[in-house]
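All protein chains of the complex are present and in place, except for one that has been dropped.
On to chain A.
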Amino acid sequence: MRVALFITCFNDTLYPETGKAVVRLLERLGHTVEFPADQTCCGQMHFNTGYRPEATPLARRFAEVFAGYDAVVSPSASCTGMVRDSHELLTGSRPPQVYELSEFLVDVLGVTDVGAYFPHRVTYHPTCHSLRMLRVGDRPLRLLRAVKGIDLVELPAADSCCGFGGTFALKNAGTSAAMLADKADCVLRTGAEVLSAADNSCLMHIGGGLSRIRSGVRTLHLAEILAATEGDAR
């Protein structure tokens, strides 16, 4: 099986550690990952903001870059959703088969215990696009429950949107901030040290709010928790 990693432009720029974690994790599970270096962006921001002519060449490029792979795995639920739900509309052809990380692990590789060790109190925000676009269900939670040492606590009102919504956070900053404040409250109520999710964009937004109020809660992508091992814990 030829597996390619789609890192996403956002993770490439701001969260390269997440990509490294995906590589480490998949290699630990016995798979080699290829990284097609010509990849850039799925076009989600342009598409969701109404700039379709700008999104189309990005979707076309995506199809070219990832043609020929059996599976593309991505540590972003919303970018995966963009490819799966909207690329065909832009390019006129079926896009490459892309999986969000938890889908890939559970459905394609058939594992829930990935041999991770993470001795911290963690709460998980199931992002809107994981839940309602990809319908990943409890796959991320099944993966997290199998992590050794983890103290996984349920996030109240977990399925409510955090208020990010891409350019929504800029266009409707007030409403976005009100939603963020409620989400941050829920996170704080769990007493977790770490907030995790399948999308760094939501985590940047919630984490930015948690940092602004000096909450001390860290944010960490699901991939980074699943990649952690006893060797990492000093």
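Methods note: a residue touches a chain if its C-beta (ideal position, glycine included) is under 8 Å from a C-beta of that chain, and two chains touch if they have at least 3 such contacts; residues count from 1.
Just so we're on the same page, contacts and distances are computed from a predicted model.
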item: Protein name as given in UniProt for the chain not displayed, "ABC-type quaternary amine transporter", "Carbon-monoxide dehydrogenase medium subunit", "Spermidine/putrescine transport system permease protein" or "Lactate utilization protein B"; value: "Lactate utilization protein B"
item: Positions on chain A where the hidden chain makes contact; value: 7, 9, 11-17, 19-20, 34-41, 43, 45-52, 54-55, 57-58, 61, 65, 86, 128-129, 131-133, 159-161, 163-181, 204-205, 207-209, 211-212
